[in-house]
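Apart from one protein chain that is not included, each protein chain of the complex appears where it belongs.
Naming follows writing order (A and B), and every chain is counted from residue 1.
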Amino acid sequence: MLGAALAVTATACGGGDESGTPVLKWYARDEAGGVFGTAIDDCNEAAEGRYEIELQALPANADEQREQLVRRLAAGDSDIDLMNMDVIWTAEFANAEWIRPWPEDQVAAATDGRLETAVESATFEDTVYGIPLNTNAQLLWYRKDLTDEPPATWDEMLDAADQLEADGEPHQIWEQGQRYEGLVVWFASLLASAGGSILNEDGTEVSLEEEPTRRALEVLRDVSTSSHAPPALATAQEDQGRQGWESGDAAFLVNYGFVWPSANELAPDIAEQMAWAPFPSVEPDVPSTVVAGGFNIGIGAYGDHPDLAVEAATCLAGEPNQTRNAQDAGLLPVTEALYDDPEVTEAENEAGVKLFPYAAEMKEALDRATLRPRTPFYNDVSLAIISILHPTADIDPEADVDRLRDAIEQALKGEGLL
Amino acid sequence: MTAATPAASAAAREVGPGPKLSGRARSERKLGLLLCAPAVTVMVLVTGYPIAYALWLSTQRYDLRFPDDRGFVGFDNYIAVLGNSLWWQDLVNTTVIMVVSVVIELLLGFALAFVMHRAIFGRGPVRSAILVPYGIITVVAAFAWRFAFDPTTGFVNGLLGTEQSWFTEKWSSYLVIILAEIWKTTPFMSLLLLAGFTLVPDDVVNAARVDGASAGYRLRKVIIPLMKPAILVALLFRALDAFRIFDSVFVMTRGAQETENVSILGYKTLVSRLNLGLGSAVSVLIFVCVVIIAFLFVKGFGTSLAQQRGES
Partner (left out) sequence: MKPGPQTGTRDRIFWGAGIVIVILYALIPVAWIVTLSLKPAADVTDGSFWPKNPTLDNYTGEGGVFKDEQFKAALWNSIGIALIATLLAVILATFAAYAIVRLDFPGKTLIMSGALAIAMFPPVSIIGPLFNMWRDLHLFDTWPGLIIPYMTFTLPLAIWTLSAFFREIPWDLDKAARIDGATPFQAFRKVIAPLAAPGMFTSAILVFIFAWNDFLFATSLTSTNKARTVPAAITFFTGSSQFTFPTGQIAAASVLVTVPIIVMVLIFQRRIVSGLTSGAVKG
């Protein structure tokens, strides 16, 4: 009976393999507006029968995407031809040889005209391993009815919030303080703005210069222990920040651009007063440096058609698709020219609201942006940082510099429990 | 099958197993093994290799990101885990959650089972309603609880009139996690206890009542002993599951505020950090702990595992 049942249900197993047009599977999260589907249609057309791309959906959460990809890549899965890789995975995947280096002759096509940081994020040990697809960085969002001049530094922001509190106005400052990657982004941005870095150039040793690290930790602690820290700061991710902003309790919000269209749709009163500025500096008169995020398209090491995959990826990450991704899904382009292109900068949603009024400031931030440490051990490093820094309200700037250094050193050896 | 064998086995028992196995007894053995074979085969085939592999992995240094850097390290992984205070802290957290939730669930489960059993009207809806929490997908339920207790978007703070940020402190996080667990899995307990109630024959209970026994006495001395098998299964499996709780904690706090437990640790090491050697060692240690718990339970209840009962 068992066998019969299995036989019946086994018809679901294994579709036929047809020889003919090679099918390239693109493992990516299916973004809003079906933009990847449309990109695939366009690129399949352009391929003129040489290959056919098929989207293989991944979970919405980046950690779960990595989980799925790694499990299959480590097993030598030939099904993965192309995949969307978070910028922090490049070193790990490249070192484990799960992705192929980009062919020498195609590197120029993949990198020319693209943001430097984005190209760097797809590079490991001077070899390019992917083509940048989209990028991201945070801005400071504030309300014109509460603040005339956006604060230039974190200390200024705290002072402004103090004043607002005294005046009985909304005064919360929202950042991402949850125990996850977003906290590392906050810390790394502060550290870079203070002039420090987590690892050295090669990514082999801990750097964490004393003074900048202490400054960064002080900012974290000051914001988190102030009366302007929302009660849920220690569990706030990007979406919680958006919700806090739209509820009207917030005066300042550090977050990605997705909050703009959302506020316009869901909280128009607040959106009317919404303005933006660069990520606050740590040192006065020293412009801030934010961490850049985003995704690159990588080629699976075990796929059957690597050369076709490279072609497909180059098409998928081409300018027309980047433009559509920006218009319909809010994914920021990586090609520099697009930041001057009215199709992007003047794009509007159905309600006639401009989608990227902040394009110029965003481009500036991206030009100055930094990356998180590019080491195969990045996952462990990230966990180590998170375990020391969370909750941010409990940070002790003096002691935690050393604790952080020790934890990251251990992480770089891949040892111990985290 | 079932019609013939009771007669056959009853006959075999009447004959009695002598110093040598009679033909009937032998065929009974064969039948017994045959009946168990499908279940045993499935279980062994599916988990045999993975468990053996996990055990073997725990003695290796094997990081999935560095597949070339593998080697036998004996018990080094275990020493690393047992020597790390994080493991012991997580173990304590896990035990706290387990004990508190299981105890409350047992009491609450009894009450619910009682209602399901004895309600004089509306039994169908009540029983269905009680089982619904158990049927809701765990991650969704956890998310709903978290959302409800979120200071910005939830309704609990408004309801209770507090400003408490539940997930930023250890004890309030524990409270919500345990509440969510209890809400979700008490139905499991009460289902088994309800089934246990049905095993208690009315006449025995009525006889006791007629003899003048109070409700409490009836409960303690009559009903509960007769329900022992059902209680054992309910407690045992519930405790094992409670020890390995993962989804709720992960969704609500991700293990922050010292609510991290051993399952989250295992997941982080194995799946997130891809350290198969260390992660397998953590898993094996979790298994050992669970075995100890099971052992204590079974011993404590004193029921023999496969007691044969022909007569009632």
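Assume contacts are C-beta pairs under 8 Å (C-beta built on N, C-alpha and C of every residue); 3 or more make two chains touch, one makes a residue touch a chain.
Computed from a predicted model, the values in this text were never measured in an experiment.
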(request) With the full complex in mind, choose from B:54, B:102 or B:223 the residue touching the hidden chain. (result) B:54
(request) May I ask which residue of A:132, A:330 or A:376 touches the chain that does not appear here? (result) A:330
(message) Please output the residues of subunit B touching the missing chain, sorted low to high.
(response) 2-7, 9-10, 17, 25, 28-36, 38-40, 42-43, 46-47, 49-51, 53-54, 57, 112, 115-122, 124-141, 143-145, 147-148, 152-155, 157-159, 183, 187-188, 191-192, 194-199, 201-203, 229-230, 232-233, 236-237, 240, 244, 246-247, 263, 266-267, 270-271, 276, 279-280, 283-284, 286-287, 290-291, 294, 305-312
(message) Give me the subunit A residues in contact with the hidden chain, please.
(response) 1-2, 5-6, 9-10, 12-14, 29-32, 56-61, 64, 67-68, 71, 75, 77, 79, 136, 237-239, 242-243, 246-247, 256, 258, 261-262, 265-267, 329-331
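Keep in mind that, in the parts below, only the chains that are shown with their structure count from here on.
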(request) Please report how many Å separate the Cα centroid of subunit A from that of subunit B, as a whole number. (result) 39
(message) Show me the residue ranges of subunit B that touch subunit A in the complex, using the header's touch definition.
(response) 38, 42, 63-67, 80-81, 84, 86-87, 150-153, 163-165, 167-168, 253-257, 265, 268-269, 271-275, 278, 282
(message) Please output the residues of subunit A touching subunit B within their complex, sorted ascending.
(response) 2, 63, 67, 70, 74, 92, 95-96, 178-180, 230-235, 240, 243-244, 247, 249, 376, 379-380, 383, 390-391, 393, 414-418
